[in-house]
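With one protein chain withheld, the remaining protein chains of the complex are depicted in position.
Think of it as A and B in the order they're written, each chain with its own count starting at 1.
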Amino acid sequence: MARSAQPVSSLPGVAAALLVAALILGTLAAVALRAEAGHGFSSSDWAALKFTLTQAVLSAVISVALAVPVARALARRRFPGRSLLIALLGAPFILPVIVAILGLLQVFGRSGWISDVLVYFGASPIRIYGLHGVVLAHVFFNLPLATRLILQGWQEVPSERFRLAAQMGCDGWSLFRLIELPMLARILPGALAVIFAICLTSFAVALTLGGGPRATTIELAIYQAFTYDFDLGRAALLSAVQLALTAAAAFAALRLSRGEGFGAGLDRAIQRWDGGTPVVDTIWIVLAAVFLLLPLSAVVLSGISGLFELPVIVLKSALISIGVASASTVILLLLALPMAAAVAVRRHGMVEVSGILGLAASPLVIGTGLFIIIRPWANPSDLALPVTALVNAAMALPFALRILVPAARETVSRHGRLALSLNMEGWVFFTRVLIPRMRPQIGFAAGLAAALSMGDLGVIALFADPEIATLPLQIYRLMGAYKMEAAAGGALLLLMLSLALFWLLDRGGRWHAEA
Amino acid sequence: MGDDLKHLLIAAGLLTATSAMAAEKPQLTVYTYDSFVSDWGPGPKVEEAFEAICECDLKLVGVEDGAALLSRIRLEGENSDADVVLGLDTNLIETAKKTGLFAPHAVEADYALPIEWADETFVPYDWGYFAFVHKAGEKVPANFRELAESDKKILIQDPRSSTPGLGLLLWVKSAYGDEAADIWADLSDNIVTVTKGWSEAYGLFLDGEADMVLSYTTSPAYHLIAEEDDSKTSAAFDEGHYMQVEVAAKLAGTDQPELAEQFLNFVVSDAFQSIIPTTNWMYPAVTPANGLPEGFDRLQMPKEALFFAPKEAVAARGEALPEWLEALSQ
């Protein structure tokens, strides 16, 4: 097949992908090489693998299935507070795990708000602990992400297409089949793969909501291998299994999501003429909002009293976290933009897959691997912040690519020829066309990365430097010191800061239709 | 390229070393668990007290928890940066000894432990009893059998990821031996859930998710002293309570052996021991000259201390963990 000329080189993107792959596989190798004779796969590991897969598949499918109607409703309804709601959709995702668990159980727990209401009316409290609880928690985390990814897909359909469809009298099912289904076919496999990968590495959430050792995941086994058994070989083996599963899911998603874009549009504000059924849309939006906002309000309510009495040291940690999040966001964009461009000009399966691996890489393995690699050269704790920023960026990369790749592809296919005819290549195309055209996606990806980095405990715990604690670490420390109220205040502060960062970046990027 | 980087880093390392020498103060590096170094833990006060007497720079490095701490030491091996490790517990001692990374000490002290202490490598600095904490005024079971028969709901931690979780596992094993598996099977309907660590379980308990949570007999002391809240207490179990003793030791590879020994002596001294009760919320290993802080006298003192010697603890864990998994996975 003759290669047609392309406005950007895929080399920087391939290099970035190699860097990410080296980070993830190199750290795994470092751990494996450091291992002494260890144990292989035990029968309880098979049980853990089975449970891990079951919950991850269920969580991914249900999150995405629910996200479709919610995103569709959000795409075609305009109402006051809509943009705020969309911003808040990012919130569950960025909460530190422990805060999210407490918030969720304050609503759905044995003595949670819903159970209280049920008991008041003479019913029995809900039984949340079990596989369904694990899935519920994962849907809470991932429904917003899936919704945003799919909503993004809707926004990328040029308004001209909707106009055309309206002209032809398409609405409801026929509009769905004509415009929306092909878009979903492109977006959904990637969204499924990303959420599957996230849920694959679930540990504390799965264990707590799962109600006990029935809900043992591979990540728990990795933790146990690292800390209690110091069996690095086993940890590396289990981590390799996670990576292999994720790579398989990513490959499957890539094969399934091949599809063409929508062709050119002229940046007209998206307007839709298909009425749909407002009532149905409203129900979906209200249900999603209630489901997502209730646990968040629990976090807010528990945090208010502690918020105003936070020790200065916690505020200092907040500043450190903002710094790490900013650095992490910059690193993320430096990796993700060239990678997205590479995938856009040529189908680089390896680039996309290495982009998704960050999700399945156990933070413990990456952290320990980096520790092993860095230690002969430098004091790991001196590098705590840069390493944290780097690892957080690698973890946010899969999301960023899901967001950036479709837009990059669209931009290259729409404007590549014109740019080439004007001799706009490489850096000029990158800065004059790709980046301006992808501003909303870049804003969204940057916002997500910043917020994720804010909430992530990540590898900082392994590289601990007593002088520099991030906000999530400080929240854990407050809890460890019985100071649950202050910890809740810290969690609320974290939530507000993350949302503010997310909102600023996301807002900064959006330029049409979403006002 | 790689070599250049290496030289650069070595140069940077030398630079740091020189600047440290310029300060002319030897540095003692102590690895401990994270909650010890936190601003609300003993760390800051301990650092101040030791630096006042040692003419040195005490560097406390926090590593997640006791188990992670030992892993970190094993990961670093013989060239560990640590001179002293503080924060392993008795269940980890045997594994720690087997690594051969620790050196014997010559510390002598008048320990206030419920058990005889004669370990040559590990110096105990605090201890406590595991117990179920509950709201004061509630009628609670008096042992595991009663608990299993009751409809009380409990929150526990996973022995595969948490020190108290492992403590509970050994508690049941030491109290019931071969019957431990049955106890767990009977307890399974009382267990609301199993958490990764202590904080999740305790947080959920404070939110009202269960009647009791696995913690320490000293936990109510925090609420009494720091919050002037006497609404929490711990349940006395008549089969006895399992003990946790936290220990410190110096590394065989330390380049500051005298300073490390001085630190271990400091650990059992009044200056360190008087900091422990209201920062680590545990019993000090040596009773401070001024006694225990007010409030500690109101805690339940178990009639019998249950305890596996380090060697037995490893064997008991190996036996009890599969039983626990089996019973709770049904």
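Rule of thumb we're sticking to: a contact is a pair of C-beta atoms (placed from the backbone, for glycine too) under 8 Å apart; a residue touches a chain by one contact, two chains touch by 3 or more.
Keep in mind that, in the parts below, contacts and distances are computed from a predicted model.
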Per UniProt record, missing subunit out of "Tryptophan 7-halogenase", "Probable chemoreceptor glutamine deamidase CheD", "Thiamine import ATP-binding protein ThiQ" or "Electron transfer flavoprotein subunit alpha/FixB family protein" is "Thiamine import ATP-binding protein ThiQ"
Among shown chains, those touching the left-out chain | A
Sole touch to the unshown chain from A:214, A:437 or A:477: residue A:437
Missing-partner contacts on subunit A, residue numbers = 2-5, 264-268, 414-415, 417-425, 428-429, 432-433, 436-437
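In this section, only the chains that are shown with their structure count from here on.
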Inter-chain centre distance, subunit A versus subunit B - centres from mean C-alpha coordinates, in Å = 35
In the complex, subunit A residues that touch subunit B | 34, 44, 47, 98, 101-102, 105-106, 109-112, 129, 203-204, 207-214, 220, 223-224, 226-228, 230, 302, 311, 313, 368, 371-372, 375, 377-379, 381, 461-462, 464-466, 469, 473-474, 476-484, 487
In the complex, subunit B touches subunit A at residues 5-6, 9, 12-13, 34-35, 37-41, 43, 59-65, 67-68, 70-72, 74-76, 81, 95, 153, 158, 160-161, 166, 188, 191-200, 202-204, 206-210, 219, 222-223, 226, 281, 324-325, 328-329
